[in-house]
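The complex appears here minus one protein chain, its other protein chains still in place.
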Amino acid sequence: MDAKAMIDSLSSQFTGVIYDAQVESDIRILAKVKPESVKDICQYLKEKLSFGHLCCEFGVDYPERNEIEVVYVIGSYEHPVVLTLKAILPRDDPEVESVVPVYWNANWYERETYELFGVKYLDHPDLRPLVLPQDMLGEWPLRKDYKGFPNKTARNLV
Amino acid sequence: MAEVEPVSTNNKDDMQEEIPGVMTTSTSAISDFLKKTKAQDIINWGRKNSLWFTVNAMGCCGVELLSTGMAHYDTDRFGIIPRNSPRHADVLIISGYVTKKYFPALKRIWDQMPAPKWVIAYGDCAISGGPFYESYSTRQNVDEVFPVDIYVPGCPPRCEALIQAFYELQKKIVAKKDKGTDY
Amino acid sequence: MYDEVGPSEMIVHLGPQHPMLPGPFRLNAKLRGETVVDSEVEMGWIHKGIEKILENKTYLQGITIVDRICYLAALTNEEAYVGCVEKLAGIEVPERAQYIRVIMEELSRIQSHLLGMGEYASFVGFVSMFMYTIKEREDLMSVIDSVTGARITHSFLRFGGVKDDLPEGFKEDVKYVFGNLRKAIDNYEELFSTDSIYKARTVGIGTLTAEVAKDIGVSGPPLRATGVAFDIRKDEPYLVYKDLDFKVCTQTAGDVFARVQVRLDEMRESMYIVEQCLDQIPSGPIFPEGTAYGRRSPVMRIPAGEVFHRVEDPRGEMGFYMVSDGSDKPYRVKIRGPVYPTLQALPPLLKGVPVADIVAIAGSMDTCTSEVDR
Partner (left out) sequence: MMEIPEILFNPWIRGILGLCLMGAIFMGAMIAVWFERKLSADIQQRHGPNRVGPHGIFQLVADAIKLFTKEDIIPANADKFLFVFAPIVLMGSVFLMLVAIPFGAVIINGNTYPIAATDMDISILYIEAVSAVSVIGIFMIAYSSNNKYSLLGAFRNFARMIGYEVPLGICIVSVAIMAGSLNIVDIAQAQSPLWFIIMQPLGFFVFFIALMADMGRLPFDQNESEEELIAGWITEYTGMRFGLGFFAEYIHLILGSMLVVLLFLGGWNLPEMLTSNMLLGIILPTAFFLGKVAIVMLAIIMIRWAVPRFRIDQVVDLSWKRLLPLSLLNLGWVILLALLGV
């Protein structure tokens, strides 16, 4: 099954949920997805299309469009195709369903996206900050409008 | 983050109030006496030849720190050996970026070490922040908290640089100009 | 985990400063006697916000920052980053530069495996082994040093090429070092396979099956030790790997012993790759001709777009996802480190093992905490 067939299978299975699907090259496909059905799609990808390997999951902040994209990069152990799934969330109240029940290793990725972007994951087993100290929660440092970034405390700033 | 007050172990002020006919003494009497004698030189000789350092690899420099203690560079030649417990160590090597999360732990390691103790700031990150000087997560100017004796610039400095840092520290100890002990 | 601590149980915090891993890392383990009942990993002790810093650096400045993601395999980090930019900007790398990159990355893989293996041996109490591997590693480091000018953080790759050509006499140096290294690796293998205490400590410990390993997303030597031949160099060839002859080293047992064995085999395989490259390397420029790219790249504006590029790190799959908005700085860079899922897999693996096996299992994963925290 090549990349084209995969995207066709996916779009036909989830009409209306998957949109903007495109084949970038033989081994890269990209699709956008409605946030509420991310988990179902991942389930389908894992079981039917053997996309068993979640490479990573992260957020991208677009303040002009007032959106936060949550990107899932999903690869496979059987074939070389890598699928990029994008769920677009409103920036004010980003909430998306957790994919931990499908991909076990999404756990830490989601915890990190939560503390760095403020994306809330529903039904996540253990949504605590991972890399930041507890008191920095709520600053969402990887958002574009984060104020504390060029940290001016260093004594000999160039 | 708790600010750290400078600790003074010099009790000279206590000694000045003399009661006539009564000889007062203080806890530092023995060390005061030692200062006047050659004994301090002998003690310093022992201290300088047996600098045990903590192994806390905190960044890129940590790898060089590991290599320095091992074969090839072999700091054991100078009597410098790595110790895993801070209780047995004399030298704290800040080998990398200190983050806001790690800083309390590093402070605690420092507090756990018995005096006399010294600090080597190893690498640019420990000195001035290095490439991460503007990060939201790192804590800058750690040398305001730790009394750093030797700064080793480089990103990361080579193992030879660390050996030279120890050599400079030894010279400082002999010249009684280090910050680790109170002379 | 903290809610119910039974009458004969205690919680031991291993770390953040603990000799278990090179880098701060904390494992909270609930013990009943000597047995781990439950455990949990805490990260972030050296989180330095590299992703945010990269967004505020130009593309060229970014190379020095990505070096410091994982200090044990700086060259593969660079490769992933530079590869992303080259894909986005459509830069062709001349063949000689590609060969040089492969040589350096394979050398760096060998040194990383040597360090990881030696450190692992010291975790089971075999301190002398650590000394031996470090000694061999130093020879290799000086070879790498002679090309890149640095031991740990190289900043060697440039967009479209490499910083410098190979120095004179490089081939002879490599040949000399490899001669010693081959003997050393054979010795290590003999030591590992004949020492009964070592075998008692490693065979059947921390076993991952292929299904579980795939399920938790492990890659690199821990995955290959379970029999899955997953290697980006074969599955998604970058640089000149498709012209080179090498095999993906696998074992089937999936335990600690197999992981170390995979690393030993991979070192041999990497040496073979480097020798092939040295024989095949064509002469020619190390930067694309007729373009502005050279030793000093211009301020680059890269066309808007998104790309995911992955390479095979010594520890597994290293991927960069880069979003460009057409300016001279990346809009967003996501770093997918190979150790991230591996370290996540520790708590389930550690359930029910004795305390002494915590370090054996954690060490055999060859983790790099700096890369997880970033």
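In order of appearance the chains are A, B and C, and numbering begins at 1 in each one.
In this section, a contact is a pair of C-beta atoms (placed from the backbone, for glycine too) under 8 Å apart; a residue touches a chain by one contact, two chains touch by 3 or more.
Computed from a prediction, not measured in an experiment: that's the story for all the values here.
Engineer: Which visible chains touch the chain that is not shown?
Structural biologist: B, C
Engineer: Which of these touches the unseen chain: B:D74, B:D143 or B:E168?
Structural biologist: Per the contact definition at the top, the residue touching the missing chain is B:D74.
Engineer: Which one touches the absent chain: C:Y71, C:F126 or C:F257?
Structural biologist: Missing-chain contact among the listed residues: C:F126.
Engineer: One chain is left out of this view; which of C:D38, C:E79, C:E95 or C:D357 touches it in the full complex?
Structural biologist: C:D357
Engineer: Take the complete complex as the reference. Which residues in subunit C touch the chain that isn't displayed?
Structural biologist: 10, 12, 18-20, 31, 33-34, 121-128, 131-132, 135, 195, 197-198, 200-201, 354-359
Engineer: Could you list which residues of subunit B touch the chain missing from the display?
Structural biologist: Residues 42-43, 45-50, 71-72, 74, 76-79, 83-85, 87-88, 90, 112, 114-116 of subunit B touch the chain absent from view.
Everything below uses one rule, namely that only the chains that are shown with their structure count from here on.
Engineer: If you average the CA atoms of subunit A and of subunit B, how far apart do the two points sit, in angstrom?
Structural biologist: 45
Engineer: Multi-chain contacts only, two chains or more: what residues does subunit A have there?
Structural biologist: Within subunit A, the residues that touch at least two other chains are 131-133, 141, 146, 149-150.
Engineer: Could you list which residues of subunit C touch at least two other chains?
Structural biologist: In subunit C, residues 44, 47, 49, 52, 56 touch at least two other chains, as defined above.
Engineer: Which positions of subunit C touch subunit B when the two form their complex?
Structural biologist: Where subunit C meets subunit B, its residues are 16-19, 22-24, 44-50, 52-53, 56, 64-65, 68, 71-72, 115, 119, 130-132, 134-135, 137-138, 151-153, 370.
Engineer: Using the touch rule from the top, collect the residues of subunit B that touch subunit C in their complex.
Structural biologist: 54-60, 62-64, 66-67, 70-73, 84, 86, 96-97, 99, 101-102, 105-106, 109, 131-132, 134-138, 155-156, 158
Engineer: Hey, which residues of subunit C end up touching subunit A in the complex?
Structural biologist: Touching subunit A from subunit C are residues 43-44, 47, 49, 51-52, 56, 214-217, 219, 228, 230, 235-236, 306, 308, 310, 317, 319, 321, 323, 331-332, 334, 336, 340-341, 344-345, 373-374.
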